[in-house]
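Only one structure is covered here, and it is reproduced in the block below.
Missing here: one protein chain of the complex. Every other protein chain is in place.
On to chain A.
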Amino acid sequence: MWCMCVNRLYLFIAWALLSSLPQMVGVVGLEVHAQIQSTSKLFSGSHVRFLAPPNSLVSHFDASLPGTLPVLNRRCVEAAVLTGLALNCTINRKSLFDRKHYFYADMPAGYQITQQRVPIAVNGMLVYSHFEGRRRNQVVTKSVKIKQIQLEQDSGKSLHDDEQSQTLIDLNRAGVGLMELVMEPEMCCGEEAAAAVRELQLILQALGTCQANMAEGQLRVDANVSVHRPGEPLGVRTEVKNINSVRHLAKAIDYEIQRQMEVLQSAGKVLNETRAFDSKSGNTIPMRDKEGLQDYRFMPEPNLPPLFVYKSEASVPAGVDPAQVVVIDRLSAQLPELPSVKRTRLVETYGILQEHSFTLVNEDGLMDYFENVVQTTKAEPRKVIGWVIKELMGNLNSQNLKVSQSPISPCALAELINLAESGHISSSTAKQVFQEMWKAPEKTVGQIVKEQDLWMINDKEELQKICRRIVDSHPEEVQIIRRGNKKVLNKLMGEVQRETKGRTDPVQVRAILEKMVS
């Protein structure tokens, strides 16, 4: 009994202490493995292709046949340097390769060639934004430091056949070039991490250095998560793996932060472990830990000389062919317009909202679509953006289509907008026509409008007739209006719209109706 009392006392004190301290917060760092988009592997001539027949893209080196040696693929180095430049990194003029040892069935050499000591790029920065506020339309811009980018080999894939209790190995992926990007633990929640990764995806896709599709494994993100009270040292961290979409990343991190807080609040301890995200339950669960006790026995890779990259063609030493080496200035000149620059340009050039610039850049091909429409119509860009974001994206999303699969071409949309702008069809009709165009892409805008008789009624006499009919058939309403309640006029206008299937100009109709009832 006494014992229990003391325990309770401690718990009480602990609770009292805890509640007087500042709130715990999450701390998130990311390790991103980005598969380099190149025709051949990092150290061999085998091709790189997703979904090729098993073991059809395997060179002697990839299968670790004894006596084979690695030969560095310059394209992969260039991809890493481009990525480093886009992420504001310092490019190391001299970097080194190391062997990281562990036995795993899909890593045939018994070691991975990586860059542990001196990676190709260091000290970078990723600027990303996410939305806050009740309507989620306030753009908040943040940044996270990139500690390093290192080149390394991907592993093969193991497929476990539990029924026959055997493991099948596919080495197609073995030796594909990876860029490992390490982001410092400077994020605080799933949403921030997801926004950072989304921005990274856009940058990599713009550069063409990685396709960055998480579901296909071209981009793999592991999250290092811990919690602490601000001002105190960082807590024990866990590593969360098995995350295959940006949405899951946010979910996994938030779950893990919550879990760790609960563990600490119930006086438990967070273990330094690897956990897997289970997308069905939304939980993280401990993984059989192959990392925890490993000593990787790093060693310099003796078969690869130091990797040199040069600032400019002029700094390439004599006797070395500048065409055969990696030159930073040459790559800088090739850098495409990056997403943040695109967004600023869109806002400045077209006067659209910042949040819309994000949507335009996030969707592959949407910006081009938008700019195409803007160029072929007389309408204000701010009007076009409404069409693109509401009508086009709404339809695409509901059918799970990409921009490139849109049945309505930018030209056709521009034509439609032009008709609405010039008053040949009403804006509500235009929306109706849009849906018809979606269903029957082979028809022109003109055809649809004509077939369905949707042209605007601009004939004054005809409008008068219609309005007269409505006024005559609604004597009660007319009385009310005449007594001074002008709001009821809207009801009459609605009746006219219904009668004409929206083919009238509301301003004209209102003027006629006002005259009739006064």
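Going forward, contacts are C-beta pairs under 8 Å (C-beta built on N, C-alpha and C of every residue); 3 or more make two chains touch, one makes a residue touch a chain; residues count from 1.
Assume contacts and distances are computed from a predicted model.
K.L.:
Identify the UniProt protein name of the omitted chain, choosing among "Fe-S metabolism associated domain-containing protein", "EAP30/Vps36 family-domain-containing protein", "CCT-beta" or "Glutamyl-tRNA(Gln) amidotransferase subunit A, mitochondrial".
P.N.:
In UniProt, the chain that is not shown appears as "Glutamyl-tRNA(Gln) amidotransferase subunit A, mitochondrial".
K.L.:
Quick one: say which of A:C76, A:I91, A:A109 or A:I146 touches the chain that got left out.
P.N.:
Going through A:C76, A:I91, A:A109 or A:I146 one by one, A:A109 is the residue touching the chain not shown.
K.L.:
Could you tell me which of A:L159, A:M299 or A:A323 touches the chain that is not displayed?
P.N.:
Per the contact definition at the top, the residue touching the missing chain is A:M299.
K.L.:
Could you tell me which of A:V71, A:V140, A:L159 or A:I285 touches the chain that is not displayed?
P.N.:
Looking across A:V71, A:V140, A:L159 or A:I285, the contact with the absent chain belongs to A:V71.
K.L.:
So that we can see where the missing chain sits, which residues of chain A does it touch?
P.N.:
Its contact residues with the unshown chain are 60, 63-72, 99, 101, 103, 105, 108-111, 167, 169, 295-299, 302-305.
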